[in-house]
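There's a structure below that I have some questions on.
Just one protein chain is left out here, and the rest sit where they should.
This part shows subunit A:
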Amino acid sequence: MTTVERRSVAAGRESAPPRPLWHTVLVRPETMTLVLLVVAVFAASALSPYFLDLSYILRSFTLSAEFAIVALVLTMIIIAGEIDLSPAANMALSACLFAYAQAAGVPMPLAILIGLGAGVLMGVLNGLMVIGLQLPSIIVTIGTMIFYRGVAQVIAGDKSIRVPDWFIGINNVFIVGVPVPVVVFIVLSIVLGLVLGVTVFGRQIYQIGTNEIAARHAGIRSRRIKMILFILIGFVSAAAGLMTASRLGSVRYDLGLGGELQMVLMAMLGGTYIFGGRGTILGTFLAAWLLVIVSTGMTVANLLPATQLTVLGILLIVSIIATNAIYSRAQR
């Protein structure tokens, strides 16, 4: 990204040779994610003869697609130097409000709007505390994560709320053989990838994450951009919550429990830098597939959950070490 310009400026003083083009293109965290993904596909195929079946892989992806969709927006938030740990709780609360409303007799379109609107409001609340009150986003969103989940439990209690039959089964609707949640994920990846990669808005997000004060001096309205991102993740989380409700056919307060970790994991595995300023949508896109392939491959091979957790842990540690090494190399 910015390394090339920086290097050309520095070249005069320190006269370090510029990095060759292939180096800039290939030595980056996404490459590592891609390599891991390919390795995972081969390993999973070797582990179980039942694994390599595209329709099965796509079906398995729908189980994580909701988290993957939110992880795309989360990637942008992390690049901007913030974090949001509340999306999974947001999914649960939006879905509970939606389900509660339609069970109480509110017409479906309105109930869906209530769910989505609630998600936006939750994003606004996070944004106001992080930007308006200047509080650290990690603390704020751990707080709202617990708070949103709590409200969901107050609304739904310990019972599950049914959704109407026609609303059930978005994962069984296919567009050219691909389940709708996967299509949504792919389309959103392309859109957000373009926004982040080629628009001014996208470059401003990187600049905020690299050095917010410098970005502000350069006239970038960082508060406004961050607020937009928090609202966006609120909205997308709510939509993901409704998709989960459709897939499961019922809503409980524990919908998507623990999902925030999976989302952060996807962003980290994709090479997003936890301190901001670096990362790509492509990386998160690949990492989502990597996670699904790895866990699906091990599940269909009937490996013990303990083994699965160990492998996932190793994967994350390896990727963080590699990401860090690649970034520090690029900075040198």
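To be clear about the criterion, a contact is a pair of C-beta atoms (placed from the backbone, for glycine too) under 8 Å apart; a residue touches a chain by one contact, two chains touch by 3 or more; residues count from 1.
As a working rule, contacts and distances are computed from a predicted model.
K.L.:
Given the choices "Alpha-E domain-containing protein", "Rhamnose transport system substrate-binding protein", "Succinate dehydrogenase / fumarate reductase iron-sulfur subunit" or "Amino acid/amide ABC transporter membrane protein 2 (HAAT family)", state the protein name listed in UniProt for the chain not shown.
P.N.:
Missing chain, per its UniProt entry: "Rhamnose transport system substrate-binding protein".
K.L.:
Return the single residue from A:Pro18, A:Pro136 or A:Pro305 that touches the missing chain.
P.N.:
Selected residue, touching the omitted chain: A:Pro305.
K.L.:
If I consider the whole complex, including the chain that's not displayed, which of A:Thr31, A:Asn211 or A:Ser250 touches that chain?
P.N.:
Hidden-chain contact among the options goes to A:Ser250.
K.L.:
Just the residue numbers, please: which parts of subunit A touch the chain that's not shown?
P.N.:
Within subunit A, the residues that touch the unshown chain are 38, 42, 45, 48-53, 56, 59-60, 63, 158, 160, 162, 168-169, 172, 247-250, 252, 254, 257-258, 295-296, 299-300, 302, 304-306, 308-309.
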